[in-house]
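Here you go, one structure.
And then chain A:
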Amino acid sequence: MSSVFIALQANEETRPIIEAIEADNPQARVSREPAMVKIDAPGRLVIRKQTIEENLGRDFDLQELHVNLITLSGHVDEDDDMLTLHWDR
Partner candidate 1 sequence: MDMKTPEKKLGIKERYRYLTRDLAWEPSYRSHDEIYPYLAYEGIKIHDWDKWEDPFRLTMDAYWKYQGEKERKFYAIIDAHAQNNGHLNITDGRYLSALKIFLQAISPGEYAAHKGFSRAGREFAGAGTQVACQMQALDEIRHAQTQIHALSNYNKYYNGFHAFSDHRDRIWYTSVARSFFDDAMAAGPFEFMIAIGFSFEYVLTNLLFVPFMSGAAYNGDMATVTFGFSAQSDEARHMTLGLECIKFMLEQDPDNLPIVQKWIDKWFWRGFRVLGLVSTMMDYMLPKRVMSWREAWEIYGVENGGALFKDLAFYGIRPPKGWEDAGKAIDHMSHQFMLGFYQWRFGTAFHSWIPSDDDMNWLSQKYPTTFDKYYRPRWDYIRKAEAEGKPFKNFGLAKLCQCCQLPCVFTEPDDPSQLCHRQTTYKGEIYHFCSDGCQDVFENEPEKYVQAWLPMPQLFQDPVNGDLAAWMDWAFLTDGKDNGEYPGSGDQLNFDRWRGLATSNT
Partner candidate 2 sequence: MQIDLRTVTIEPQRQAFDHLVRRFGDKPASRYQEGSYDIQATENLHYRPTWDPQQELYDKAITQIVMKDWYDLKDPRQFFYNTYTLTRARQQEAAESNFRFIETHGLANVVSPALREKALAVLVPLRHVAWGANQNNTYICGYGYGTVFTQPCIYQAMDHLGIAQYLSRIGLAFGGTEALAAGKKAWIDAPAWQGLRRYIEDCLVTRDPFELFVAQNVALDGLLYPLVYGDMVDSGWAAEGGSGLALATQFMADWFDETRKWIDAVMKVAAAESAANRDTLTAWAGTWGARAAEVLLPVARLGLGEQAEEVMAERRAELAARLAKSGIKI
């Protein structure tokens, strides 16, 4: 199956987001590269608002992701509660 990925800047703001992604996607592979963290997953990756909020201890708008986002691949599906990257249809 093709992989999807997302890369975020490596900083204090993204740490709880990356932890949330790891928790919600046990199949994901996290690689830490200079100044960035890249997360690959086979076929599908979900980013859940609720998990991030639990890590952060505050409300989180999924669009805040844009601030530290570097790149992604796959089809993007965004609703109020989660952002999904996927190759299946």
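Candidate entries met the following condition: all candidates are chains of the complex that A comes from, given by their letters.
The rule is simple: contacts are C-beta pairs under 8 Å (C-beta built on N, C-alpha and C of every residue); 3 or more make two chains touch, one makes a residue touch a chain; residues count from 1.
Here the structure is a predicted model, which is why all the values come from computation and not from measurement.
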item	value
In-complex contact of chain A, chosen from 1 or 2	1
Residue numbers on chain A that touch candidate 1, as the complex places them	2-5, 7, 9, 33-36, 63-64, 66-76, 78-80, 87, 89
